[in-house]
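Written out below as structure tokens is the structure these notes cover.
Removed: one protein chain of the complex. Kept in place: all other protein chains.
Take a look at chain A:
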Amino acid sequence: QRVSVEVLEHLEHLALVDFRDAEGVERLQKAIQFADQLHEVNTDGVEPMDSVLEDRCLYLREDDVTEGNCTKELLENAREKVEEYFVAPPGNIPLPKLEERETFLQGS
């Protein structure tokens, strides 16, 4: 079963990363094939494991402010900023559809 172009495109949208070329798509196909081996294992009655430290209580500290006031340091690494704001291009504009984008998937 090969992954459909719809799913590939959906992945590019979710990941905001592109397949780039046939090799990229093949890489995914192989990764899925590899992962399918998991189904050979019988996991009836087995609970999923999130963390090896699941038997312990997570550390919760007191809800006190102990640090902050580092606006200047945090802004230093941003390329585009205005006063104390990070500047982003306009939002709420979805990525263009498959036909309008420059993506390898167009050829599929």
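Just so we're on the same page, a residue touches a chain if its C-beta (ideal position, glycine included) is under 8 Å from a C-beta of that chain, and two chains touch if they have at least 3 such contacts; residues count from 1.
Just so it is clear, contacts and distances are computed from a predicted model.
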Name per UniProt, for the chain absent here [options: "SEC24 homolog B, COPII coat complex component", "GATA amidotransferase", "FBD-associated F-box protein At4g10400 isoform X1" or "Ral transcription factor IIA subunit 1"]: "GATA amidotransferase"
Those residues of chain A which, in the complete complex, touch the missing chain: 3, 7, 10-12, 14-20, 23-24, 27-28, 30-32, 34-35, 37-41, 43, 46-53, 56, 58-61, 70, 73-74, 76-80, 86, 88-91, 93-96
